[in-house]
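Shown here: the complex without one of its protein chains, the others still in place.
By letter and in written order, the chains are A and B; residue numbering begins at 1 in each of them.
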Amino acid sequence: MQKKSGLIMLAIAMMLVMIMSACGNNNNNASEPSASSEPSASASSSASSSPAATETEGTAGASVDTSKEVKLKMIFVGPKPVDYDAVFAEINKKLKEKINATLEGEFLDWSDWAQKYPLKLAAAEDFDLIYSANWAGYNDQALKGGFLEITDEMIQKYMPQTWANMPKVSWGQAKVNGKLYMIPQNRGESVEKLILYREDLRKKYNLPEINSPESFATYLKTIAANEKGIVPFTPETGDWKYHNLDRVLLKQQNEWNMFDLDMPFAYKLTDEKGQVFNVYETQEFKDLMVYYKDLADNNAWSKNVLNSKNDHQQDFKAGKTASITHNNGTLGALMSQMRLENSPYEVKLADINQGKKKSVAISTQNGTSIHATSKNVERSLMLIELMQNDKELHDLMMYGISGVNYEPVGDDKYKATDKFQNFYGFSNWNFNSPLNRTDEAFPQEASDLVNSWEADVYHYPLETFVFDNSKVKTEIANVGNVMLRYGIPLEYGLVKDIDKGIADLNKQLKSAGLEKIQTELQSQIDAFLAKQ
Amino acid sequence: MKRQTFWNDLKNYKVLLLMLTPAVIFYLLFAYLPMAGIVIAFKRYDYAGGIFGSPWNGFDNFRFFFESGDAFRVTRNTALYNIAFIAVNNALQIFAAILLFEVGGKWFRKIIQSAMFLPYFISWVVVGAIAYNLLNYDIGTVNVLLRGLGLEPIDIYNTPAYWPYLLVLVSAWKGLGYGTVMYLAAITSIDTEMYEAAEIDGANIFQRIMKVTIPNLYPTVIILVLLAVGNIFRGDFGMFYNMIGNNGILFSTTDVIDTFVFRSLITSNDIGMSAAAGVFQSVLGFVTIMLVNYAVRRYDKDRALF
């Protein structure tokens, strides 16, 4: 009997040999990053010896040796644009001239980037730059060692213009455990959510202007009572935990900020001490649940809202729903689209938190990271510098070839041609900068609205605070799960007894380890504020 | 002496072993070699260290699952759903296969068989969308019909009690064609002489099915059930996620390990933690199949998996 297992033994032995050889290979791979970080280390030391170059305008390459031509490879999220060859040929002509480098793009389709992105890093595939963003797991990938640390000296030496132009807050927000792994976009986007609704319906029922939570509720209830076949409000699918309306009615309305929409913690924007509290335990949250419950009971949204996969924008365009929430860019684009298509509906944007403090997106919304194993760190940084600050290259990268993909309108606008979509739809937003152009067709009122917020944009002490959650990962996983299971039904008014629902939610959160996260968060905040 | 038996066996089985070689190499290379990655479940994974160089962190990656308070519930749900799927799906497939074998002409059988295969081709995403279309409260077909008959509509998506039945139904529906083919092949492999013998004994068609067809299907049924038992702690994520989505109201009866883990890790995306959940499922599955296989072996050695 024992002898019969001989073959199995052989198999196991073979397997061990293979595993060991794999180990060997893997170690080789693993040693690569440290080897390649050498040039960057030397670069930073040489940079610190010549800080004079920093404030000067002009090409970054001036003081750097670029005699050897290099090929850079960058990973973008989104599909390969149709006109990739033509546009990148132009880009490379310019790059060759300026920094003696050429750029090749690899594109991770929208359908599967989420699977491929971490694999590219895990397999240490050969590339130099990669689009990175908070929503693409920037912190996590940085902590795992996927990205190269970028020091101030490196920025000053290889990207002086960026160093001069980038708001300091942006650098702070992009740091993970005090280290920078990303050159963020250089453009503050508004994150506040707006409401897009049907002005024609409001007029039809002679309703007051929608400028407060109450007038919005009146609008929704009136539609529900009178317009058969129209759903008053449709949320965005996959919009979890704190949904868009919460961001309007809880965060903005109360002038709170939340670190992370996956945790139920907030602080008051005006609170110098940064005292963190559990949103679910506040009176404000309870009041909002009463408001939602009232709306749900009056059929302001579908009873099966949690399972509906309808695209709220399509629904709105088709006249199936009478209001949606999203950010200004998306809603403005949707408005223009409907107008261009001669939609029979009159639509309007509403800000139901007029005069409340507004905040802008944190800088890690879009950015560029250098691969930990890149062998061309200097040239990669210089490339980012050019893409953000060189008008010609910026235009090429963002909009394609002038006269083909777009027509420039003045310095800051463009007119889309029918070939516009041949170079669009992938993540080039990491190169966003003050040089960006806006679509000529974008509705003026939407731009005006956002511009009018500028006075309300509020900067606060904790703006650059980044929570390091590595000690409480387990608790965060469980808290997130509880929020989904017990929080979401409450938030759509689907729980009959609000008090009991909130009590249940908090009880579950407690056993999921909420307090441990809160203690950790608060101590990190205190330490952060003490340093300032 | 024993050594000699081994070499003799080796010589006797030379050709059979050669015939097994491609499969053995395949599984060593594509399954056993990457299996070393299981260590990720016990490590704090980072890119520089890779699979083997990352630091160990013991059972830390398992904590999120066992400390959630839901571990027992989702594990039980997963097993119960799979048991129900195995029982209902196989029964229905055998039923359909027997009927297909006994009833109808060539064309009827062809058409029916083709039709039964259709659900297999509809992706879970589309199945989820169709289900919503049928079952939703506002304009779902079921409720439109109920209202038309003057009855109260039912709010299916907010009532957890309906879902175990619905999910079992959907699973049976989707797998019907696939499983039926297998049982049909098994039925047609039954020696026709046995049918003739039954006929001569005066058995009617019902008796014949009970006495000849079904007993002859036992080996196939046992094998298929054993194969399914090993994966009894793995939920069909595509199905549960597309049917239930993130509707917390339904989780009490519909949450399985896979959906639970997905939700927990959706933000952190930690591969160590997801590997830990996978190891948990594997170990449970391993223990279960060893016990069940042992039981089957005691009953009939030839029917066991191994």
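Going forward, a contact is a pair of C-beta atoms (placed from the backbone, for glycine too) under 8 Å apart; a residue touches a chain by one contact, two chains touch by 3 or more.
Here is the rule we use: contacts and distances are computed from a predicted model.
Enquirer: When one chain of this assembly is omitted, its UniProt record names it as which of these: "Potassium-transporting ATPase KdpC subunit", "Carbohydrate ABC transporter permease", "LVIVD repeat-containing protein" or "glycine dehydrogenase (aminomethyl-transferring)"?
Expert: "Carbohydrate ABC transporter permease"
Enquirer: Using the document's definition of touch, tell me which of B:Phe117, B:Tyr137, B:Tyr162 or B:Phe237 contacts the absent chain.
Expert: Residue touching the chain left out of view: B:Phe117.
Enquirer: Which of these, B:Ala87, B:Val126 or B:Leu151, touches the one chain of the complex that we don't see?
Expert: Among B:Ala87, B:Val126 or B:Leu151, only B:Val126 touches the chain that is not shown.
Enquirer: Would you indicate which residue among B:Leu145, B:Ile205 or B:Leu291 is in contact with the undisplayed chain?
Expert: B:Ile205
Enquirer: List the residues of subunit A that touch the chain left out of this view.
Expert: On the side of subunit A, residues 4-5, 7-8, 11, 22, 25-26, 29, 78-79, 106, 109-112, 115-116, 119, 122-123, 125, 229, 310-311, 313-315, 317-320, 327-330, 332-334, 336-337, 340-341, 416, 420-421, 424-427, 429, 438-439, 441-442 touch the unshown chain.
Enquirer: If the hidden chain were put back, which residues of subunit B would touch it?
Expert: 9, 13, 15-20, 22-24, 26-27, 29-38, 40, 51, 95-96, 99-100, 102-104, 106, 108, 110-123, 125-127, 129-130, 133, 139-141, 173, 176-178, 181-182, 184-186, 188-192, 202, 204-206, 219-220, 223-224, 227, 230-231, 271, 274-275, 278-279, 282, 285-286, 289, 302, 304-306
Here is the rule we use: only the chains that are shown with their structure count from here on.
Enquirer: Starting from the mean Cα coordinates of subunit A and subunit B, work out the distance between those two points in Å.
Expert: 38
Enquirer: Could you list, by residue number, the parts of subunit A that touch subunit B in their complex?
Expert: Interface residues on the subunit A side: 3-4, 6-7, 11, 14-15, 18-19, 22-23, 26-27, 29-30, 33-34, 118, 121-122, 124, 137, 140, 143-146, 231, 240, 262, 302-304, 306-309, 372, 469, 473-474, 476-478, 480-481, 484-489, 494, 508, 511-513.
Enquirer: For a test of understanding, state which residues of subunit B touch subunit A in their complex under the given definition.
Expert: Per the touch definition, subunit B meets subunit A at residues 2-3, 5-6, 9, 17, 24, 28-29, 32-33, 36, 45-53, 60, 63-64, 67-70, 128-129, 132, 136-138, 155, 157-158, 244-249, 251, 260, 263-271, 273.
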